[in-house]
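Here the complex is missing one protein chain, while the rest keep their positions.
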């Protein structure tokens, strides 16, 4: 980390800083410039860096602290350069095979879920998605069937053999959801709900961590670091679109984030084009794009009868559109060295 | 609400929609245009609107649904046009007197807290702020002293007579925090943590709800509606800056939101210029601006010794700067029909 | 267009509006709701819509005007559903074949340009790019060699047979640039320089219109409408990344915009992953993604010796990386029904 002093800093200020740092055991390099003085701290880890920056930036003669290395460690590329592979009931996420998660946004009924599950299974999906607990902007919207929905998901797994992924929103539900789910999803609104991140870090069920709707890549990886540093290394990241000024689409899918995560982290990266666009008509194109850019998997909303979906219908594919997407995907994957 | 059909919609599609709406008991007005057909739904409340929009936007022949009235009710201006006043141990928030909340970002020690409390009390602050549970981007940063800090806050209240406000981050802590705090703060990262919103809606302790860092005004008011619809009407809103492309400041304080909330809602609005700017040098100017724009109060970080602050020191005022701010404020308030 | 009256609007206000609209010759549908009244205007074109909305939104009893159809016409999908194909010296943009434009960001010297031109030609590029006039944030940066660079580009076309694309920034330069260039580029900073748009609308040289860095899709298409309505229909759009809160990448490439433009407009869409990412390490992945999403072409910075580039070197590919990209692209295109 580099500490940049203001042009008003005195020699005494500089010496105080250096002394303070040396007393903590760091090696320090001082570079006195014409306008400003720069102090480099050698070998400081992410743990101490946050603390030192907080303290030093409060000093009136410190202009700012510039981190040189990443504020995360366990989820950083260097920690496991070969990449993380997560085995979910035989489906490997982060390996050669691309993984497709599909299903309805919300579990509405046994019939709806089973119908969707059969359809996506037939088209080649690997993992079944479905919301039991649903975050909604309005308190008056539908919030999911809870445990009943979890049971329906388990029954669908039973029949189709597909592992299931579902969202957990509340620290008090982690235990229950773990009883049913194969992958825990942390939604965008909880991407900085640190207590929830710590709770899912205490179990070993794999976690899919969605990016906050205004989360910087850096913050997203630190959120993952919360999970890892609590003990659970089975983490996959999910790009689901960020909030921008554009209003034609619900969110702006950040395609740059796919290769960016690949160069910064060893964690698998999953694309969510349903939320990333908010428009069914754009989902197939963006799914193909995400795999072309190197995504390890995708999670797509498919509704057996999207015209009747209770929630987020606007972004759900029909089973026929999903089947068509899977066919195109089978053609595309070999170009990026993968298969379905 | 208006339902706009696509230009490809058939007469049959239109009739289906109308029939569906009429069977739910709504009055419907149909306007067949040259290009598109528009269906107006008369007298639909926020509860049903969210549901109908979800369902209809999933229909391939519906282009979009345009809400005509607000998606919230209990927190809307019309519900209580005279405005909400919240009495916190004799301090009225939302009345003629402007309210100043001040104190350290994080409660670090009894000495630090008491020193800050005395300083802000002497300068005229009404309510003492201080973090016991702190959300931090990095898992390696300091996260607050928890219950110990709550006890120190209570002791500071005992000595100074100032009510206390502190953040609650976890549904499991609501009961404990309520034992000590006079106002519960919901932080920006939890602004859409709906289960937490519901929990603080079940108690009667006043709640200060911060805007999400990428929260639209509309979503912010719906988050407040979660609290109100759970039973707690003692809500104040807090503008704390939004996330934009600008990097010189930590956030962009949305001054427009102050008068906007005043025209949309009856809830008091509090400004947080410390987080809204992230720079101590900008805090006084933006605090004065917020009151000039009509804010009911402000919450400002003051640290007895900002050079030693454990957290967010960069945005904390010194006691002297705070005192100076309070003097200017006393001059400004009468211009907008208020006093300290 | 729909005009929504405020709940305070009187019957008289409503009648005034209706009368005004009918006197202009529009058919009007009035829908009186419990809370608000809605007035639909039938068959109003984009020309009058802007004007009426401006006037009506100024009325105190009008809440807002909601456009139902698009604010552009000539560049809208319906105008030419089969899509626009632009023939540039035999290279067709918008047809079955994907088009690759490549070359250095800035033309620095004859040697640099020729070396880059030969390299990209050998790897299969169709069109040569190179900046003669360069917009730079700092007045102290290099601004391009101007006419000298245009001559070098013409010489490179002579040798390689590749048509050339280059930016025009000033209305006074349009004539000169047209003498040399096969495609005029309008840069992101000039995306709402309406006088420049009109000038390039008066010539027949094809124009590549970059999206503004904070341009909504809607505004981008209206900028294109400026060109078309001035007489030049040879327009291609270029997605070059938008400005967001993310700082890891220079811009956020909006992959959603590719299929979105395809559903809204008949104009070809070109991807610019060099500016869209700002990082050479991400360019290949995002280029492949853009084609997978349906882009008609891409424009990529390639520098014979990126270590010595005068400008934007950080986002330039080496000739070897470009060659590798072209190979992958040849594999990918058939999946989306295209070839190189």
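A few comments on the model shown:
Every chain is named by a letter (A, B and C) in the order it is written, and numbering of its residues begins at 1.
Everything that follows uses one rule, which is that a residue touches a chain if its C-beta (ideal position, glycine included) is under 8 Å from a C-beta of that chain, and two chains touch if they have at least 3 such contacts.
Given the structure is predicted, the values throughout are model-derived calculations rather than measurements.
Listed residues C:22, C:51 or C:263: the one in touch with the omitted chain is C:51. The residue touching the chain not shown here, chosen from B:290, B:326 or B:340, is B:290. Only one of the listed residues, C:37, C:84 or C:229, touches the absent chain: C:229.
Residues of chain C in touch with the missing chain: 46-48, 50-51, 54-55, 57-60, 71-72, 135-143, 169-172, 189-190, 192-195, 212-214, 219, 222, 225-226, 229-230, 243, 303, 306-314, 316. Against the chain not displayed here, chain A makes contact via residues 2, 4, 29, 31, 33-36, 38, 40, 42-43, 66, 68-69, 214, 243-245, 247. In the full complex, chain B contacts the hidden chain through residues 214, 216-218, 241-242, 244-249, 252-260, 262-264, 276-277, 279, 281-282, 285-286, 288-294, 328, 331-332, 334-336.
The working rule: only the chains that are shown with their structure count from here on.
The distance from the centre of chain A to the centre of chain B, with each centre set as the mean of the Cα atoms, comes to 26 Å. Per-chain CA centroids place chain B at a distance of 39 Å from chain C. For chain B, the set of residues touching two or more other chains reads 214, 243.
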